[in-house]
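All protein chains but one are shown in place.
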Amino acid sequence: MLELLKKEILLANQGLEKYDLVTFTWGNVSGYDPSSGNIVIKPSGVPYEKLNITDMVVVSLDGTIVEGSLKPSSDTPTHIELYKAFPGVRGIVHTHSDWGTAWAQAGKGIPCAGTTQADYFYGEIPCTRRLTKEEIETDYEKCTGDVIIETFKDINPLEVPGVVVHGHAPFAWGQSPASALHNAVVLEKTAKMTFLSHQLAGNEQPEVLDDYVLNKHYERKHGKNAYYGQS
Amino acid sequence: MLELLKKEILLANQGLEKYDLVTFTWGNVSGYDPSSGNIVIKPSGVPYEKLNITDMVVVSLDGTIVEGSLKPSSDTPTHIELYKAFPGVRGIVHTHSDWGTAWAQAGKGIPCAGTTQADYFYGEIPCTRRLTKEEIETDYEKCTGDVIIETFKDINPLEVPGVVVHGHAPFAWGQSPASALHNAVVLEKTAKMTFLSHQLAGNEQPEVLDDYVLNKHYERKHGKNAYYGQS
Amino acid sequence: MLELLKKEILLANQGLEKYDLVTFTWGNVSGYDPSSGNIVIKPSGVPYEKLNITDMVVVSLDGTIVEGSLKPSSDTPTHIELYKAFPGVRGIVHTHSDWGTAWAQAGKGIPCAGTTQADYFYGEIPCTRRLTKEEIETDYEKCTGDVIIETFKDINPLEVPGVVVHGHAPFAWGQSPASALHNAVVLEKTAKMTFLSHQLAGNEQPEVLDDYVLNKHYERKHGKNAYYGQS
Partner (left out) sequence: MLELLKKEILLANQGLEKYDLVTFTWGNVSGYDPSSGNIVIKPSGVPYEKLNITDMVVVSLDGTIVEGSLKPSSDTPTHIELYKAFPGVRGIVHTHSDWGTAWAQAGKGIPCAGTTQADYFYGEIPCTRRLTKEEIETDYEKCTGDVIIETFKDINPLEVPGVVVHGHAPFAWGQSPASALHNAVVLEKTAKMTFLSHQLAGNEQPEVLDDYVLNKHYERKHGKNAYYGQS
């Protein structure tokens, strides 16, 4: 079942290494199939170069394993919460990529300091609040999803397709697994560029893009009258 | 038509990846043919590894597509303005390379802090002013060209073959597409080196090269009595 | 003798290059065989790409060469002290990896600023005190081991499997040579991430992970009820 989605998830997981977003098995990609209501996700702790299409795990939105002999990623409950709360999201990526994780560790969102970010994210990539002791100790991975959702209560997740989790690392998503991977790469690039530009500004009053530039760049790629690319 | 120039543009666009200046399709190279008055430019949003010579788009200086079935780069109006204003320029490169973009995001020109930059740029690589709301909303890409031209009103663009656009990213140019690519690489290298040397100086009173060293280095490569290289 | 362990040590030494932890011959891996009481270690100054299984040197815990025609790593006395003091350790890695060495040179331990470190290290990766003049001049490599052991007088070395030696560089260890290599890679990654997050915080009051997050992450990988991975 879901052979096409499994193939997409396999490719996107392999893409984590291609784009230098992961060390060892520190990342995972999932995809959501709205017709069956199931997700396909990477098995836990399996190296990317050993992954086969038959290793992919199919899980329902209540967390039941529907198909697969391996355990799904330990982050599966986070993915599930996000799919339930964010309509239109069809792919989710989690990594510990170097520069994005640095912002997460600093407990700071990545401000939109340039058009590189504005082309894909409609503003700052936010940082969640810290999880409480109780959230950590009761249902950690589910609560990681919840705190992301809370962060997006006034933000459209399709317009800002990523986040850094306080003290942890980035999550990114999109309308397909490939698009989620794409956004994870953008997040890492812009995390690096904006780290550097903030250092140049001496960490004092770093530059943020004017709203009208943000609007223009986001709209020329994603708006009704988008004119970037061939379609 | 313009087969030779198309070949040069194809090679220079592939060079963006070779020199690690681009992620995805975040960069483009064009070339200008003075005899026909046309430019050849990369099509919009096409990955470099899929580019063929027949994908190159020929555009006249009034923006009309003269040949090609694909849409030209969305930055084409910027390229056109620069060719019209900067006599002698035959190639233009635009990238979102990491270190150059950091300076653009910080809204700062790259001071000439060493001979590496002085060998190719006769002084600081300037940063443009911010575009106004009106410029962004009316004719964004053309105005990006205009603000670069304004920045060079007292600078010879053949002596300082590059710029960082405020909140955006670098443009570089040269007397051929290959030379424009070369200058884009130098801009990125010197953006990194001078970021680092400014950090060492604690962002206070960073070093700038003495004028007489700048003159010497620029002249030994580009002056009348240049003595670098084999010719 | 010890053919299996020699093979593991050869592979782990080659892994130093694969994971970009070494320049020239600036690193070495050893393994301990509790049944014979001997260790297997890289020969001194031999490039990784020229290493053969027969080059591995077998040394007893009193420092006698038991087998091998080459001189063992000059750091052998440090390895020996650690094996004698840290029960359960079966592999040790020493490198001069860039980011870990930067912390060592700064004389600072790597605080646990995120879950990436918490997944493998139960808290800060400590920095030793400086060695005294007498320690340096009498039995330098042995004293390097002693100062590490002193640093761990209140830390369980199996829970914090690494250290940076003041003014020198990292050591990491584990319950096998492969695990020691793994921990050396984690140390280098987290040294980079936490360098970056501290810079973002302006070196003032950098973030440290809450204890309950540290506990949770360490336990979900290493605790009694660990649920990461397939076993």
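Every chain is named by a letter (A, B and C) in the order it is written, and numbering of its residues begins at 1.
Everything that follows uses one rule, which is that a residue touches a chain if its C-beta (ideal position, glycine included) is under 8 Å from a C-beta of that chain, and two chains touch if they have at least 3 such contacts.
Since we're looking at a predicted model, the values are computed, not measured.
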Problem set entry | Contact list for the unshown chain, restricted to visible chains | B, C
Exercise. Quick one: which of B:Pro77, B:Gly114 or B:Gly145 touches the chain that's been left out?
Worked result: B:Gly114
Exercise. Taking the full complex into account, what residues of chain C touch the chain not shown?
Worked result: 23-24, 26, 43-46, 70-71, 74, 96, 98-99, 101-108, 130-131, 133, 136-137, 140, 167-169, 195, 198-199, 203
Exercise. Tell me, which residues in chain B touch the chain that this view leaves out?
Worked result: 113-116, 182, 185-186, 189, 192-194, 196-202, 206-207, 209-210, 212-213, 216, 220, 227-230
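Convention: only the chains that are shown with their structure count from here on.
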Exercise. So which chains count as neighbours of both chain B and chain C?
Worked result: A
For this session: Would you mind checking which chain's mean C-alpha position lies nearest the centre of all protein C-alpha atoms?
Result: A
Seminar exercise, completed: Note: chain C sits from chain B at a C-alpha centroid distance in Å of 46
Problem set entry | chain A and chain C, separation of their C-alpha mean positions in angstrom | 32
